[in-house]
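Just one protein chain is left out here, and the rest sit where they should.
Entry: subunit A
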Amino acid sequence: MEPDLDRMAEIAQGIRRRVLEHTVKNNGGYMSQACSAAELLAACYGGAIRLAEVEAPYEPPPFTQVPAPGLDPISGAVVHGPASPGADRFIISPAHYALVVYAALIETGRLAEHALEQFNADGSTVEMIGAEHSPGFETTTGSLSQALSQAGGIALARKLKGDTGRTWVFLSDGEFQEGQTWEAVQALAHHHVSGVRVIVDVNQAQCDGPMEDVMRIEPVADRLRAFGASVDVVDGHDLTALTQAMDRESDKPHFVLAYTDPARGLPLLEERRPVLHYLRFTSEDERAKYADAYAELAGRSL
């Protein structure tokens, strides 16, 4: 089935709009991640990943308790529909993208419209840094670079069971600084776990600033190929290129390196460079400027 690129573009704009609205209202948010990853998550949730359908938007339950042996835990993966051998799975690695993921889930009818009201609220599963009980999250990955290994295990298990569904991982580029990421890639390649497909938000920004200054990771594509993966490099805001790269057949673990702009769709963010990791307003004036930007983006004021 051909991907509906127009629909994906709408989802992407919806992600930016919802995260900006939340950020202005709450004086803080992971805004640059929404700007960089809007098209990526729009593609993932808009049909490029073959997720099972859900009957109705998910009403996130209150947080009850952390996992313990023998308990049946709450899983945020329910928003991806019932697991089955043929359905794709989707695992989010950078858990601080949670706000952006929630926005994508709302835009695609998988999460209740008002769920963001519970974001980072005490007693809520809609956590600021998603854990495996948070909508959209199947694993706990806030300590970065652990998801790819876990997804590797899931995909290896699915291979042993004969599942046809793929296991997708959404990765952030900073995670290539962690040794575990490379351990995972070499293991995926060695054991021919080709069911794993990875989409990377290469926004070249991290907590301390531009990755080029903090710790260079380039040339990522060459390094990945040398480790035994197949790689497509695309403009992460070009939905045509993105969906084609995501759909590419490969007998290797496949990585889509999506180069993105962390200020895309919100030029005002450029004033924040070089540090874009988290947006908290320094003055009411600044907040008002972002409220105006929201009005321009949404066609209505807050």
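As a working rule, a residue touches a chain if its C-beta (ideal position, glycine included) is under 8 Å from a C-beta of that chain, and two chains touch if they have at least 3 such contacts; residues count from 1.
Just so we're on the same page, contacts and distances are computed from a predicted model.
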item	value
Record-based protein name (UniProt) of the chain missing from this complex, from "Transketolase-like pyrimidine-binding domain-containing protein", "STAS domain-containing protein", "Gas vesicle synthesis protein GvpL/GvpF" or "Sugar ABC transporter permease"	"Transketolase-like pyrimidine-binding domain-containing protein"
Candidates A:Val24, A:Leu41, A:Leu148 or A:Ala291 - the one touching the absent chain	A:Leu148
Options A:Glu10, A:Glu183 or A:Asp235, residue touching the unrepresented chain	A:Glu183
Chain not shown, touching residues in subunit A	66-71, 73, 131-132, 139-143, 146-158, 160-161, 179-180, 183-184, 186-187, 190-191
